[in-house]
Every structure is written in structure tokens, then in C-alpha cells.
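Apart from one protein chain that is not included, each protein chain of the complex appears where it belongs.
Note that the chains are named A, B and C in the order they appear, and that numbering of residues resets to 1 at the start of each chain.
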Amino acid sequence: VSVSTGRVRVAVVGATGYAGAELVRLLSAHPDAELTVATSERDAGNSLGSVHRYLAHTGLDLIAADVGAIAEAADVAFVALPHGASTRIVAGLVESGLRVVDVGADFRFRDVAVYEYWYGEHEAAELLDEAVYGLTEYARKEVRTARLVANPGCYPTGALMALLPVAAHLGTAVFVDSKSGTSGAGRAAETKQLFAEVTENIRPYKTWQHRHQPEMVESLVRFGAPDLNLRFSPHLLPIARGLLSSCYVELDADCDAGELYERAYGEEPFVTVLPEGTMPEPRNVRGTNRVEIGWVHDREAGVATLVSAIDNLGKGAAGQAVQNFNCMLGVDERRGLDQTAALP
Amino acid sequence: VSVSTGRVRVAVVGATGYAGAELVRLLSAHPDAELTVATSERDAGNSLGSVHRYLAHTGLDLIAADVGAIAEAADVAFVALPHGASTRIVAGLVESGLRVVDVGADFRFRDVAVYEYWYGEHEAAELLDEAVYGLTEYARKEVRTARLVANPGCYPTGALMALLPVAAHLGTAVFVDSKSGTSGAGRAAETKQLFAEVTENIRPYKTWQHRHQPEMVESLVRFGAPDLNLRFSPHLLPIARGLLSSCYVELDADCDAGELYERAYGEEPFVTVLPEGTMPEPRNVRGTNRVEIGWVHDREAGVATLVSAIDNLGKGAAGQAVQNFNCMLGVDERRGLDQTAALP
Amino acid sequence: VSVSTGRVRVAVVGATGYAGAELVRLLSAHPDAELTVATSERDAGNSLGSVHRYLAHTGLDLIAADVGAIAEAADVAFVALPHGASTRIVAGLVESGLRVVDVGADFRFRDVAVYEYWYGEHEAAELLDEAVYGLTEYARKEVRTARLVANPGCYPTGALMALLPVAAHLGTAVFVDSKSGTSGAGRAAETKQLFAEVTENIRPYKTWQHRHQPEMVESLVRFGAPDLNLRFSPHLLPIARGLLSSCYVELDADCDAGELYERAYGEEPFVTVLPEGTMPEPRNVRGTNRVEIGWVHDREAGVATLVSAIDNLGKGAAGQAVQNFNCMLGVDERRGLDQTAALP
Partner (left out) sequence: VSVSTGRVRVAVVGATGYAGAELVRLLSAHPDAELTVATSERDAGNSLGSVHRYLAHTGLDLIAADVGAIAEAADVAFVALPHGASTRIVAGLVESGLRVVDVGADFRFRDVAVYEYWYGEHEAAELLDEAVYGLTEYARKEVRTARLVANPGCYPTGALMALLPVAAHLGTAVFVDSKSGTSGAGRAAETKQLFAEVTENIRPYKTWQHRHQPEMVESLVRFGAPDLNLRFSPHLLPIARGLLSSCYVELDADCDAGELYERAYGEEPFVTVLPEGTMPEPRNVRGTNRVEIGWVHDREAGVATLVSAIDNLGKGAAGQAVQNFNCMLGVDERRGLDQTAALP
């Protein structure tokens, strides 16, 4: 099917949630993708445009997620379902020969015991070894040939992008204070996510208890960092999109953070490292796959503050998923990801 | 029971919704009320403070709504339940000898056919004749002795306060364009009320189809206005509280709106009529029972714009309910309603 | 200079305001444009990226607006300056042989007396006859060959798109109630535009006194509508972008609004006419040049409500300017304007 256009046929499984809809937005304009399938359990049978009018231009009708139907119509599947709900579907799609980018949490851990402690029983643990943790800047070689890419969580993406370049120089105690837009919590109807509950407030939640904390810890080790005593404090902001992650750390006096960041990201198309003391802001990366990083380091005192800003639906979800897709295709990682924030 | 304190024992039925919680806030500080009962179906058995921490000072435990239990502990009941859910409870409380202020829609109509067309079957129609439509400035005499006060809807309150003083001079076609905060829609979990769905948008909804349109029409006639061809267009704003109602009307050349407003509201403690051309803003009345009214009239062209601002939870719900309560008690209507907006 | 790329060299005069920055965002990604000049009085000498970090990718340095310098480096100029400030610059650029799209108000009126009543003395009235009022859908033939396009105001664009197709059937009294994001008011520092003054409020302002009212009236006549008694009531919303315009009108019983809208916009790439009773929302067109139109008409009563939603910086300013630019170039009007709203 994709022969005539030269495009890869792609499916978005879970297309009406926030990450899924952002995938549709990006993929429907991607020069190398032909979006052929969009699924939704609740709205199967309706058009995508009837749920999200701004996506009516896709002309897509929603179907229920069915491995066979997806496998017939697509070569690559993006899965944006709640964890657990996606496990068997992802496994089925991989078995059917599709390459899969899973935006959910099910395949992000190598240690199944950690996963099961935080999430419950895993129904396709046999795939954990094979799955590639797709923090693209650190995994692009593996992503290129992967059958299954586990797209990192939004919070881990933000924290890891700031921490990894200096990880070898960190003290043991690491505090990550993250502030996220509400779209990171998904589109399910919950009282605590109502406009009137969120506006004019900032809400700390799951302090030290969020499932992204063990993902940060395991991923730090995965990419060569020491095993840190990391404490994660997420906060809900009255904004729809955007994620600021502030890391409060001890940092060796002889660590040259500026040089390490430059070495890590100097050639990266999506990462901007700001001068010491200049801080990132989510608005600058809104609607994009970009990352801004800021830092300040008192060498004498041995303390530092490392901060990143991403769009939780961009680099924190759909954007990075498309970046990984580009990587899997072997095309320029920037394909289909050239948006500029529409400010204000 | 109330002897020792000299206070009237009051109950709030449906205390965890937005109108109910605002009633608790006001009544727990009211010098003539002793708040003895707060009910919630979902959270019965829990403390009110566990649901709304800012109301923990009340020390109240939530119970399920039970006519007998409420009647034993309270003399006046404020009912803030979804329409339909409250009909039998209100009727039961009245039969049990309590005086009731119903914040819901069930007893606002005199014409049961109109009610049933818009809301469905009415289960206590026998009370419709007796119920007093509590737009206090226009009904205080009846409210004083009422057993059952039907508190007006937020939208009708806003529109009627602007329209009634000049109603005899209006042309037939009346357009009401209202802009409301989300708390007016209640605290039920709905996807369309999520922060991320509401922020950075204004959403017209139920244009010409909102249940408050027939309430406006019937109430205009009730207070002596002609039967107008009123078209109501509500909008959802990205704010928690506040309601601006703009009435676009034809107005007789010989109508002196300024004088009519002064005559209607010059002595009213909660109403501020602004000079011609100065427009009201919801922020000025936030958290209060106050009303601001603005107007502009081109006598030559015979057109006018009449605008009111209220807090949809204040004069639009709990504030007016307390005003009616004061009226029923025969005390100064300002008792317990002396808040000033906490701006910004 | 443009030979090698086949691109037209363009300048943005006033590149740091909201409309100017949006022009930069659009033009820097436009396949037929080479953005060579960006000006700012206040920030001349600095890079555009130092003022708006999200535009750093342009690599542009800001210069003071100088007709000669602009004329040397660009073939088409977009001018986004406060009215009055731009008059002489626009005239100079036109005299220097550039084609100009003026986003400001100076050349929108044919009747200089009306302009001067509302804005003050006009310093280049000789150009008023030549200037084309660039509501593209109604003026594209003239825009194609124009030296000077006066880009319509955001409010007139919203109102006219809803009113023009049915204008011949309107009664005399027309009320336009518009609700706008704050970016429509520009980026100048004013107390009343501070976050804390705007949030949790809706502010009516300049009711019946806004300068866009006479622009609506003159433009209606320009495009063949009768001379209406139009009253315009703008409101400031606590959102950054977006404009909803609600027109409350009398409409002939024999007017088939649906057919007229279809006839007017059925082939228009940027306009979506919704089914009767479905209402537009600004969020659907955010960041785009799109227009959504909704309507409801009671033929028996002869009243109607006509509503449009645009992005005040998109179709209301920079988007339409680029649409006009495409028209001037004779390319597809959609070039560089294929964004989809990034929701939520």
C-alpha cells in the first residue's frame, strides 16, 4: 500500500487521548508517514473529527483496537494506551511483524520486579529484554533496529536530559522537582482534573511515590550513571502543556557542567543548552520536540541546580515517539518535527 | 437546640458540590446560623474536611441525605442537589416542617408543562404553586413567609437583574449572551470540563437550547414583564467563578434607563448601578453576593446593551440563598454576606 | 538575492510585538519566502532570539525601521506597528517599490474622515484609494495586483466572515459581541493587561466605542452589504490567543443561511461552516489561519445568531497577512499555512 507514496503506513492506537491526538497531529503531516489507522475503544465507529474537530482534516474513522486489523493496515504502530491496557496489544503487534513505539509504561523497565512492584503484574515480560528504552539522544543506535521501542515517560525524559551528561559527578542525594501541565495526566474524566480544581493552584502529588521515580533511577543506571538516591516530587500546574524539571544536586567541584552539556548536546538538533544561569521555560518548546536546558553550579560549595523544559506531549510523549520513528526509518530525526512554538 | 445560641440550625444537603461547599463557607461564618448537617451521597461517612480541606474548620462529618435525620437536626435546609435528585427530598423536608431553600431547578417554574418539557417528569408538582421564586430584590415579601424558596438559576439571576427594571420598554427580540465560570456547571467529572479542555478557549454551548432560557422567560412574565422572544447563548469561560450577562435589546427612545435602574436598585445593598457606558466585571463581585450593572442606550436608534456581573456561586447560587435565608429570618439581608472580593 | 532560492525576500517591520513575532514564525518556515529583515525600535542591535528565544532559529538581528535599509534587502514588507507609527514607513516602502501588507489600521478606511474621527490625522491619505482591504476571501482578485494591502483588524475579520454571506438579509440592528484573547491588545506594558488583572475575569471594554466598529461598518458596505446600525461590544478574555465573535441579528424568514454560507465558503480552504446549531470554538483554530462558522436561525421569529471563531494572531493578523502574501505571489493560498492547532 505504501509503495505508491513511498510512505510508511502507520497506526495510532489510542488516538483520542492527549498523547494519541498529538501523534495524529504530527503523523498526519509527516512526509514519510501515511496514517491509516486510528483506534479508540470508547468512540469506535465515530470519525476522529467528531471527537477532535481540529483533527477532522485526517478523514479518519475510529476503530476498536484489534491486532489483526491494525497489522493488515499498518507497518508501524504507535500505542498510546494506559499501562496494562496496552501490554497484550503491543505484544500482539510485535508478533504480527509490526514495529511498535509504545508511549505507555509497560516496556520501559528491564527489571520486571520493579515494574510489578509499581504497576502490577506484567503480561508480556518476555519482551522486556528486547524493548529499547527510547530516550533517543542516548539510544538511537538501538532504536534504529528495534522492533519495540519503549518511549520514556515525560518526567523521566525531562530529568534524564538534565542529569545524564553530569551523572558521573553527582552526589548521592538527588532531588527532582517537576512541574507539569495537566495533559500529562491524560484525558480521563476525574474530579481533581476539572478546570475549577486546577486553576489558581499548584498541586504537589505523589511526592516520592510517583511511578516515574523508579523509571528515572533505572534509566540513569541504564545509561551509565551511578545508582542514585533520587527523590521525585511532581506538581500539577494550571497549564495544559509544558514540563519544567528542576534537579537539586551535589556536583563535584571539578565538574565542568557547561563543557559536559556541550559535549552531550552540541550536535543535537532538538536540544538547546543555555548559558550558565539562564533558565529554560516550557513556553519556548510548546508544541515542539525541543528541549531547553539551564544550569548553575557553585563549584566551591559543590552544589548545582540543573533544569530542563520540554513539552510533555512533545519530547515527553508524541514528539519523541516520532523522533524514534524517524530513527527506525533511518531518516533525518527532524522529519515532521520542525514546528516552532506558537507564542504567546 | 438553637435556644442557647440564638442561632437557627441549618443543614446543607449536597455539601461537596460547588454550590453546596459555598453554602457551607457562608453559613459556617453566619452569625445567625448553626450549621449542624452536611450531606453527601458519595462521601457519606467521611469528614467534610477530608473532601474539602479548606472547610475542615467546620468539624462536620458528612451523612447521606435522609429526610428524618435532617429534620431532626435542622430547622432550615439548603438543598444543592442536581435537579430531579432533590425533588422528593425537598418535598419531604417541607412536609417535615422545615423551611427549605432549594438551589436546584425543580421548583422554579409555575408551569409544570414547561418544566417537564425541559427537565422531564416532575415528582412533586403540588409544591410548584407554593414555592417562591427567590430573586430576592423582587420577591422578598413572599420569601419572608415562604416554606419553600426556589433559588433562581445563575444565568436567570444575571439576566433578570439587568432586564427587569427596563422590561416594560423592551422590544420583542432579546438576546442574552452570557459568559460563565466553570463552577456553574458543577463538580461532576466530565471530560469537557477538564482543565486542558477549558483553558485558552471560550466555548459556546447549548445556544438557544439551555434550560435557563425558559426560566428567564417565565420569570420575566412573573415579575410583570411582557412575554419576550428571548434567545439565550451561554458560554463557558476559563475561569472558576464569575458570570457576565450581556443583553442586546431594543429599548424605547423615551426610556430613561438610568432612572429606572436607580429606582429599582438605589436602595439595594447588593446592587451597584454603574454610570452609563461603564461596564461591570465579574472580578469585582467575586466571592460576594454583589451585582454590578452597566448599560448603554442609543435613544435615537432605539437600541441598548444591558450588562450584569455576578459571582455564579454568590448571587447566582449560595449568596442569594443566604440572602433569602436572611429574609426568611427577618434579619438584615446583609448578615453573613459582607465579604469583599479578594483581588487579584 | 532571491534568485538562487527562488524565494521572495521579505521584511517584518515591528517583529517583536505579537503580530510581528507570529509573522516571523510563519514566514521563517514559508517555502516561498526568505526572511531577510526584522525591525524593532526598542531592541535594535539585539538579536531577535534575545527577545523571543523561540525565534532564535531565524538567526536574525533586529534593526531600527529604515525605509532605505528595508527596501534594499526585501521585496515585500509586512508592517506590524501601532497605527500612526506606520503611516510614513508604509508610504515610504510603497514609494520605494516594495509591495506592502500593513497589519495596522492606517490604510483600512476609504473614507479619510472616518479614519481621522477615530484615529487622528492621517499622514498618507493619498494611498487610501489604492490600498486594498485584504479580507482575502472577498478581495483576492484585487490583492493579487495590489501594491498595498491593508490587512483587516482581528475583530472586523471575525465579524465580517460571519455577516457577509447573509448581509443582504439582515435587519438594521446588528449586535456584535466579541471575546478576544489578550494578544490582540499587543505587547505593550500596561497595568490592565497584567496577568493578575486579567485572570479569573472577563472584561468588557470600549463598548460601542471601539475603533473596529466603524471598520466593520465601512467594510460591510464595501463588500455590498447595506449600511447597518452595528453595535460592537468587545471583551477581554483570560486567554492568550483566540477570538469568538457572536452576531445577534434579525434575519429574513426566507434567508437560507446554510445555503448562503455554503455558497460563500464551500470551496474556501480556510473556512469551515458547521451544521446549524453547532458552534465554533477558538481552540480549534489556534495557531492557524482557519475560520470556524456556526449559526442558528429561527425563521418564524426572524432572528439569528451567527458566530465565528478565529485566532486573532492567525486569520485575525499574521495568518491572513501571509494568505494575502500568497495571493500577491499567485501561489496557493495555503502555502506556509498548513498548521494544525496543537491541542490541548
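FYI, a residue touches a chain if its C-beta (ideal position, glycine included) is under 8 Å from a C-beta of that chain, and two chains touch if they have at least 3 such contacts.
Values in this document were obtained by computation on a predicted structure and should not be read as measured data.
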Residue of C:58, C:183, C:233 or C:308 in touch with the missing chain, whole complex considered: C:183
Full-complex contact with the absent chain, from A:80, A:185, A:216 or A:237: A:237
Sole contact to the chain not displayed, among C:204, C:238 or C:282: C:238
In subunit C, positions touching the absent partner: 18, 181-183, 187-191, 193-200, 238-241
Those residues of subunit A which, in the complete complex, touch the missing chain: 173, 175, 177, 179, 181, 196-197, 199-205, 207-209, 229, 231, 233, 235, 237-242, 244, 246, 248, 250, 277, 279-283, 286, 294, 296, 298, 301, 303, 305, 307, 344
Interface with the undisplayed chain - residues on subunit B: 18, 21-22, 25, 28-29, 52-57, 183, 199-200, 240-241, 272, 281, 283-287, 292, 338-344
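Basically, only the chains that are shown with their structure count from here on.
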Chain nearest the overall C-alpha centroid of the shown protein atoms: C
Between subunit C and subunit A, distance of the C-alpha-averaged centres to the nearest whole Å: 36
Interchain centroid distance [CA atoms averaged], subunit A/subunit B, Å: 45
Approximate Å spacing (C-alpha centroids) for the pair subunit B, subunit C: 40
Multi-chain contact residues (two or more partners), subunit C: 199-200, 240-241, 281, 283, 286, 344
